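Apart from one protein chain that is not included, each protein chain of the complex appears where it belongs.
Read from first to last, the chains carry the letters A, B and C; within each, the first residue is number 1.
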Amino acid sequence: MSGSTFGKSFAVTNFGESHGPAIGCVIDGCPPGMALSEADIQPDLDRRKPGTSRHVTQRQEDDKVEILSGVYEGKTTGTPICLLIRNTDQRSKDYSEVAQKFRPGHADYTYLQKYGLRDPRGGGRASARLTAPMVAAGAVAKKWLQQKYGTQFRGCMQQLGDIAIPFESWDHVPNNAFFAPVADVQQLEDYMDSLRKSGDSCGARIRVTASKVPVGLGEPLFDKLDADIAYAMMGINAVKGVEIGAGFGSVTQRGTTHGDSLTPNGFATNNAGGVLGGISTGQDLEVSIAIKPTSSIISPRDTIDLQGNATQVITKGRHDPCVGIRATPIAEAMLALVVMDHALRHRAQCGDVSSPLTAIESSLL
Amino acid sequence: MSGSTFGKSFAVTNFGESHGPAIGCVIDGCPPGMALSEADIQPDLDRRKPGTSRHVTQRQEDDKVEILSGVYEGKTTGTPICLLIRNTDQRSKDYSEVAQKFRPGHADYTYLQKYGLRDPRGGGRASARLTAPMVAAGAVAKKWLQQKYGTQFRGCMQQLGDIAIPFESWDHVPNNAFFAPVADVQQLEDYMDSLRKSGDSCGARIRVTASKVPVGLGEPLFDKLDADIAYAMMGINAVKGVEIGAGFGSVTQRGTTHGDSLTPNGFATNNAGGVLGGISTGQDLEVSIAIKPTSSIISPRDTIDLQGNATQVITKGRHDPCVGIRATPIAEAMLALVVMDHALRHRAQCGDVSSPLTAIESSLL
Amino acid sequence: MSGSTFGKSFAVTNFGESHGPAIGCVIDGCPPGMALSEADIQPDLDRRKPGTSRHVTQRQEDDKVEILSGVYEGKTTGTPICLLIRNTDQRSKDYSEVAQKFRPGHADYTYLQKYGLRDPRGGGRASARLTAPMVAAGAVAKKWLQQKYGTQFRGCMQQLGDIAIPFESWDHVPNNAFFAPVADVQQLEDYMDSLRKSGDSCGARIRVTASKVPVGLGEPLFDKLDADIAYAMMGINAVKGVEIGAGFGSVTQRGTTHGDSLTPNGFATNNAGGVLGGISTGQDLEVSIAIKPTSSIISPRDTIDLQGNATQVITKGRHDPCVGIRATPIAEAMLALVVMDHALRHRAQCGDVSSPLTAIESSLL
Partner (left out) sequence: MSGSTFGKSFAVTNFGESHGPAIGCVIDGCPPGMALSEADIQPDLDRRKPGTSRHVTQRQEDDKVEILSGVYEGKTTGTPICLLIRNTDQRSKDYSEVAQKFRPGHADYTYLQKYGLRDPRGGGRASARLTAPMVAAGAVAKKWLQQKYGTQFRGCMQQLGDIAIPFESWDHVPNNAFFAPVADVQQLEDYMDSLRKSGDSCGARIRVTASKVPVGLGEPLFDKLDADIAYAMMGINAVKGVEIGAGFGSVTQRGTTHGDSLTPNGFATNNAGGVLGGISTGQDLEVSIAIKPTSSIISPRDTIDLQGNATQVITKGRHDPCVGIRATPIAEAMLALVVMDHALRHRAQCGDVSSPLTAIESSLL
């Protein structure tokens, strides 16, 4: 009810603040009997962690995950899995100014209004650092889905500020700091260098996909697969827009174009983005998100202080000039958590067995 | 868990199928003591109902709502409010063909795969007709929010297929069949006439807003106000994209532009769309959605039949050539339900009292 | 959140008041493909309905159930099943006195305090009449569990006021108005006749069981099978105590006696009542509940009126002198709903397949 638990059947409860002693999560509902160790989780955390290039925050956090429960002799037991990540590089002195003023575009103002007090150190609970436990939980979901269905999650940057990034190949994604699907990222490097120099920040567009998603996942009328994806994505820090499949492009499409034809060999196109009527079609899930520019910048901004007086604020400290740069593994993880939750939920009502349309299903997958 | 209940504190459970005996919903959690009768609900249902212009389905449904429970001597009692709408104009013979074939872009295929059987009459549960009970529930939420906070919900069409619609005035919205905020809708009429003649359908973009939303609504980390709005909107039939505030436009914005400055008189701009860190700022909520073209069209489409053989399908019967035309009251209602749910949830943790920052709050509202 | 939905995976949302136009429920999450008609539900409703003997309320209600949704061509579709029961015999004039005074032992006082107003007609929402929709929903659960696992639910009266009722045979239960497992109920008849004559009411103890419950149902740490049974039973009107297995008798047992030995042919005894560590053992579930005497009696009772002044109240109208008499089918239904919910929940995490201990499992069942 209070919003710190994601999912219903694969329920991940997140806790912690940016500069508290630790962050982490508790996964409740993981199927038993799956081999699991920190080594399954750490790689995704490493993809997300700060300080890995000059284009992201220089905060040094190893983000080493510790499994506190739910695993016995290397296997999940079906009981809650607590994942703990200690905070090690807090510099709370950096935050004295923002404790007295509201950063434009930041949650400072709303947290204080909602709760009557707030932890200003590093954004407290509103920090994007709290996505780390979700990346960890997502790694658990990814492993189970991969083993069970062969499901695979991938993501990449589609646009960095003004620069549209063409899709060349998934192979390039791990080779650059931007998760860009292109071989040459010099233009992106230059763009970010220039932006940092100007003391400003920029937005980004990220694409995430899932392949080999079983047909039939998603609960109408409300917990539709795409509705839950939208919920998951919009819940990521700084996200302002979500598209499934053709997205906003479908506004100018005709029905004769948008509706994906079916053939004996499967769907001919994927304007649907893998979801029809809120239920997965078995095609790739295709999701695109808009990420706003970071609000913590060193350029002075007009604002008010705690007493309501006009002033200006400059955010020093260590911040990502484009939070979109590290957003790809986060979006992947959230998509994995949605699919995992629905995979388990589907079994509750419909069981594990194949549907009666096995022939069609397999031909279309 | 099975997805037919929307909301947690103001929980609306939806039931029914397009051509079953009735559709309806049960609202659990409505505050007691509010005056309520069918007359409070019917106007919004009338705004959504079919058959009101030549541009929408010609199915004749009065959509008369009946309050079956939860109201005593004209006031809500705090117990569940059941709202019933009888279906009166079912013509199930129209649906013999679609029972054997899958309409491209329709939920036919996924429902059958998920459940192993489906009700093909009028799309069964996947019909947009099931939004009617939500419009009814939304009217209850709107009334409470209006009385308590003065909150007001409005919506309009921003784009119809290829035609962008400028915003002239909210006053025009009730005066045309399109919920268009313009005085002259001749161009829209012509566009739809031509589209119908061609046997095709088109998409649309809808904007919905809420004003006088209390500051502080929304539950981090996951049930953020904007995350729940995205969930609500993406759950509406045919929606493929959701934006809050600057939305996808924020990708190309700079931090110095996007972050809304605060002044002693309030926020200077509203790129945030009324939400920061997942919590309402007190500014207007600004939401925009993309609606895909209707999949039920009379132009022949390539598909397969239940046996997996290639064939073509033509959808006769009565369908909206642009489901976006009737989407405005639906999107308003869903936004109202999200705000209502969060208004009640907020009270659970933080109580009804004003926050300690009353001075700032009131100056900014 | 507001308490009118029972269950998570097989979620039953209840609505209505004793003297409103209708009562009913919406079942969300029923597995698809099960044959279902009103004829599957009506027999259990008939077992519970009023007016069937002189020992229960003389209100005449047919309690005819109507399926409004979720069934197509005689089979469940997986979408919500709305069950409607119209109220036909309301005599609201009987309730003028209780609208002004609080009946001792009744919810009059607490509803008014909680909500600030109440529907006094027939107890409004607090009426035991609201158990009828649960009996209807329970019949759906019973059918699915019976077909899937052979699970069977039975119940009987163990004590009526001062009279302990020995267990002779399940066969006698349908043959008398008390659900008593004895051939001769003359003593019970006389007891009730005398009680009615004195204008008083009495309590009862009811036993319910389930056989052929699959091993492994129940979710630790909190949604234990026995915890959810306790929740379900204590939620029935007038219930003040719940026991599982040896119940309060276990206080004076020794560990060497209480712990049920396991043998290659199964458990030797059933002090556990079919649950260990919150998870079903495969043995019969054994549950016993205490039901308090009816609070609506014609003997004058000291109370206060709405203004807080001392007065007396006599409850006229039609009331059960022992609500326990009709409680057996209600308790059965609630037990069935708990088992059904857990059967579906179990599949979410652990799947439908047998556990690796099939040999032991089958030997013990």
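The rule we apply is simple: a residue touches a chain if its C-beta (ideal position, glycine included) is under 8 Å from a C-beta of that chain, and two chains touch if they have at least 3 such contacts.
In this text, all values refer to a predicted model and were calculated from it rather than measured experimentally.
*Asks:* Touching the hidden chain in the complete assembly: which of C:A204, C:L285 or C:I325 does that?
*Replies:* Going through C:A204, C:L285 or C:I325 one by one, C:A204 is the residue touching the chain not shown.
*Asks:* Please pick, from C:A136, C:C156 or C:A227, the residue that touches the omitted chain in the full complex.
*Replies:* The one listed residue touching the chain not shown is C:A227.
*Asks:* In the complete assembly, which of B:P32, B:G199 or B:G308 touches the absent chain?
*Replies:* With B:P32, B:G199 or B:G308 as choices, the missing chain is touched by B:P32.
*Asks:* Please output the residues of chain A touching the missing chain, sorted low to high.
*Replies:* So the residues of chain A touching the unseen chain are 1-5, 8-9, 11, 13-17, 20-24, 26, 28-29, 32-33, 66, 68-70, 72, 75, 77-82, 114-119, 121, 124-125.
*Asks:* Applying the definition given at the start, please give the residues of chain B touching the unseen chain.
*Replies:* Answer for chain B: residues 1, 8-9, 29-32, 78-79, 220, 344-345, 347-353 touch the chain left out.
*Asks:* Touching the missing chain, which residues of chain C?
*Replies:* Answer for chain C: residues 1-6, 8-9, 14, 102-107, 109-116, 125-126, 130, 159, 161-162, 200-205, 215-224, 226-235, 240-264, 268, 271-273, 275-282, 290-295, 297, 299, 301-304, 306, 308-310, 345-346, 348-350, 355-357, 359-361, 363 touch the chain left out.
Here is the rule we use: only the chains that are shown with their structure count from here on.
*Asks:* To bring chain A onto chain B by a C-alpha fit, how many degrees must it turn, rounded to the nearest 5?
*Replies:* 180
*Asks:* Measuring centre to centre with CA averages, how many angstrom lie between chain B and chain C?
*Replies:* 38
*Asks:* Could you please state the distance in Å, as a whole number, between where the Cα atoms of chain A are centred and where those of chain B are centred?
*Replies:* Using C-alpha averages as centres, the distance is 26 Å.
*Asks:* Need the CA-centroid distance for the pair chain A / chain C, whole Å please.
*Replies:* A distance of 45 Å separates the two centres.
*Asks:* By residue number and range, which residues of chain B touch two or more other chains?
*Replies:* In chain B, residues 1-5, 8-9, 14, 114-116, 125 touch at least two other chains, as defined above.
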